[in-house]
Every structure is written in structure tokens, then in C-alpha cells.
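All protein chains of the complex are present and in place, except for one that has been dropped.
Order of writing sets the chain letters: A and B. Residues in each chain are counted from 1.
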Amino acid sequence: MFNFKKYRKKSPWILHYNAGSCNGCDIEILAALSPKYDLERFGVINTGNPKQSDIFLVTGPVTFRSRERLVELYTQMPEPKVVIALGSCTCTGGVFRDMYNVEDGIDRYIPVDVYIPGCAASPELIIDGIVKALDILEQKTKKMEKPLKLFQDASTKDGIINKRDCALKVGEKDEEN
Amino acid sequence: MKKTINIPLGSQHISLLEPVRFKFECENEKIVGVDSDVGFVHRGIEKACTTKFKYDGIGYVVARVCGLCAITHSLSYTVAIEELLNIEVTSKAKYLRILLLELDRIHSHMLCLSHTCENAGFEAMFMRIMGDRELIMEIQELLTGNRIQFDYINIGGVNRDINLEVATKIVNNLDRVKEKVMGYVDEFTNNWSLSLKFKRIGALSLDDAYKFNAIGPLARASGLNIDVRNEIKYLPYHEIGFKMQTHIDGDINARNIVRLNEILNSIEMCDNILAGIPEGEIQTKYKGKPNGESVVRFEAPRGELMYYVKANGTAMLERVRIKTPTFASIPAFSHIFMGENYADAPAILASFDPCLSCTAK
Partner (left out) sequence: MKKIKVTLLDIVEEIKSFYDYKKWHFLTINGVALQDNMLEVQWIFSKYETLEEIVIFYVEIQYEDIIPSIVNIIPSAIISQRELVDMFGVEVEGSAKGLYLDKDSIQMPLRGCLL
């Protein structure tokens, strides 16, 4: 059982984008939002506005014409954000792999946090995936709230703090550990 | 001075399940010009059918053209191949195929009705219909093993047999759905606020329906008698009580009423099938490779679906042409939008029940 107190703080909103799927997963999202599965009990609302959403739910292998829109929507969402790849074809290309107008999976374009397999993914799996995404969202929020660690060397040259350099340094330290 | 404003709808929009972009040219509130872009979901399935897959696997690939009418796609392809191979399917398999086809039609129409209500601003009705739709999804899962992509039909028959337990469950659930649909008929005909949103909006006249070759519920709502179930002899539709459902108004309300009546008719047909399902095998053995060309038409939930298959005696086909219902209706859609208010555009679009992944393939 998960801890309800942990999630009560947040009411994550979903942005759904179809990047060329067959519609099967999209109607399963609708089914998951409807009374039998009732995803809305987690505070989830399906919204059409990228600037208000926290979870990016993508279905479909990325077709050529939807690439720009996908990246555009991703960049318009505020941090912290979680990306869910819904369906086999979104994760790897699935049955559409190597077709001429398809990029195989969305992780060629944007970073993905949760992969949900299945053709079409069942509502139970979608709920599981979104609950997992809420977990990741919480972690990402905590990470963001932490103050940025500034290293003494190199970054404070001449008293000017280069924020980008600091961020790079932090990343390197993480890799070493 | 004439002044028009361009307002886009899509490609990502809350009222759209799928990416499509309409560019409306508006004069104040009225739409005076429509430009559409439907190619967002083009994946290249037609080519993959002739280069990547062998003929016996394509039935499962073309099901992925569209999740809502997956069963009609795989059935049309399979029937085209069976014609080329001269396979006679057992009558039990035929009845099971119709049963699933009609169940699929019921759930697809219910989805469309709920979506139309949502886009008209009636959220409660959306939730109600979506909740009741689960009854159909449940029996589809029992019958085939999956909720959306069934992969139920293969060349020569069907993949799963039906047993008494499943049949009873289907009959019970269909009875419950029938009661609920009667409730919707009452709501859709008598609810005053819904009538404001639906009546006399997005109308298509009979003459225009002929001219633009409208199909499916869109055409039948205008009074055009086109239903492929009436025009094919492969499936025994006349034995199980098929009735053509038409309306004369041609507006959103008429489309909803036609869909509701079709749900009731489909439930009746399913009951008739289950009452007299014949005994026998569900699979016929076959051998050989397809050769020749064939054209097969079926009635998908959105209208007429056509498959053209050309084979040359090897395992790889030469050409698979998929004509999908929404693809053929795009000119009619653009015509209907002319002269309507921009505020009604999402509701009108939802009432067409567009399927863009069908359109672009």
C-alpha cells in the first residue's frame, strides 16, 4: 500500500499527446479516467494545456510530422515534469518499427521516466504507471528544492559564479559516485 | 471592409483524442473557410504490408491501423485473402466474427456519444456513458482475451472458442446495457440543454450527402441509405435481424439518435446470434499462396471500409490499399463546418467521430 499523505500535497495534471498511435491506448486513458478505474482519485485531471501540467503522457511511435510538436510540448511544460511512454510502440516502436515515416520510440527525442508496455496497455497498467510517475515526481521536486552545491574551485573564479559550470560539476561528481 | 481571423484547432487540443489540425477562417463568430491537415499520424503501413510482413501476419498488422475499428480492419483483410485462397469458413466462425464486430460497434458508438457530450460541456453524461461502456469491454475481454486490440480473427477462422459461461455473461451484460441505452435515448431526445447544443447545428442536407459521398452514421443521419451491411453477402446479416437506421434532420442530434438506434439494433443482433450459434469447428485448414486481386468492403463503426489486395502467388503481397471511413469523409467534414459558429466546432467535430489514425495509416 502506498502512503496517501505523501501524495496529498500534489494534484498532478496530465497532458496527453498522441504522437501517431493507433488510438487504442488513447481510449484506454479515457477508460482509466472514467468511473470504473477512476484515475481521478489520485487528483489527476486531464488537461490540454502544457503550461499547467506535470505529467506528460505520450502514446505512439513518433511520426515525422509530430516530432516538432512533441519537443515543443515537452519544453513548454514547467519543471518538475515526468514523461510516461504509454504502449509498446511508444517504448520501442513496436509493430511500427522500421516503417518509413516513424522514429522508433519517443526516447530518441525526450527523456522518459516510466515505460508502460502492452498493446494496448490496460487501464490497470496505466494506473500503475501513473502512481509510479507520482513517486518520481515527488523525488524530482525534492531534488529541485535542495540548494545547489557550489564548488570552490574553478566556478568562483574572479568572484563570478558560473551557474552552468557548477551544474556540470555536480553531474560529474554524481557519476564518480 | 471584410476582415477575417484565422483560428487553429489542434494539433494538440483538449477536445481531441488524436492530432489533427483544422484552420478556421472566421468572420466574427462564423466560420467561412476551413483548411485541414490530417497527416500527423502517417506511419506507412501500406508499404510495410508489402515489404516487411508475410501475408499470414498482415491481419495483425492492419489491426494496428486503428484501435477502435481494429476488428473490422483485420476482418476485411482476412476475407480478402480468403477469397483469393478459396477458403470456406465454417458458419460458427462467421457468426463469432459478426458477434465481435457488433460488440465493437456498440462500444465505439458509446465512446462517440460520450465524447460528443463532453465536448458540449455535459461532463456528467460523459462519465455515465463511459462507466456503462465497461460492461461491453468486460465481455470483449472474456470473449477474446484483450480489451482493445483483439487479434481474434485469423485466416480460416477465429482464434478462440466461445463456451456457455461466456455466452451467458454476454447475454446478461447486453441486457443491462440495453436498459442503460434506453435511458440515454430519453436523455438525448428530451434534455433541453443538450438540445440547445445539438439541434440544428452542423447540418448536412441529403443532396450534399450524395454529392460529397458521405458514409456511415454521418450519411444515414441525413437520410442516405448507405450501409455496407446491407450490400454484402459474405456475412449473413439479414438472417440475424439487421435494420437500416436513418434520420432526416442531418444535424448533431440526428447523428446521436442514429448511433443510439444502431446500438439497440446491434444488441438485438448479438442476442439473436447467441440464441442460435451453430455447432462446429472454428478453424478451417488451408494451404497455398494467394494469387489475384480482390476488393472487400465492410461496415466499420464510422462507415465503409474498403480493402484492395493484389497478390502474385508468393508470400509477399504486391499491394494492399486501405480506404478508411474518415479518409473519405474529410471533404464532407470541411463542407459542414462552413457557416457554423466557431464555439460549436469541437462538438461538431466530435459528432463526426473522426478517426485520424485510420485516415493517415
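Rule of thumb we're sticking to: contacts are C-beta pairs under 8 Å (C-beta built on N, C-alpha and C of every residue); 3 or more make two chains touch, one makes a residue touch a chain.
Quantities reported herein were computed from a predicted structural model and do not represent experimental measurements.
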Full-complex contact with the absent chain, from B:T51, B:S91 or B:N291: B:T51
Candidate in contact with the missing chain, chosen from B:C26, B:V185 or B:I232: B:I232
Full-complex contact with the absent chain, from B:F198, B:F212, B:F298 or B:F337: B:F212
Among B:I170, B:M306 or B:I348, the residue in touch with the chain that has been omitted: B:M306
Residues of chain A in contact with the chain not shown: 64-65, 100-101
Missing-partner contacts on chain B, residue numbers: 38-39, 42, 44, 46-47, 50-51, 210-213, 215, 225-226, 230-233, 294-295, 297, 304, 306, 308, 310, 318-319, 321, 323, 327-328, 330-332, 360
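In this text, only the chains that are shown with their structure count from here on.
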Between chain A and chain B, centroid-to-centroid distance (C-alpha), Å: 32
Sites on chain A touched by chain B in the complex: 17-28, 30-31, 33-36, 46-50, 60-61, 63-66, 69, 73, 89, 95-96, 98-102, 119-120, 122-123
Residues of chain B that touch chain A when the two form their complex: 11-15, 17-19, 39-45, 47-48, 52, 60-61, 64-68, 70, 111, 126-127, 130-131, 133-134, 137, 146-149, 355, 357
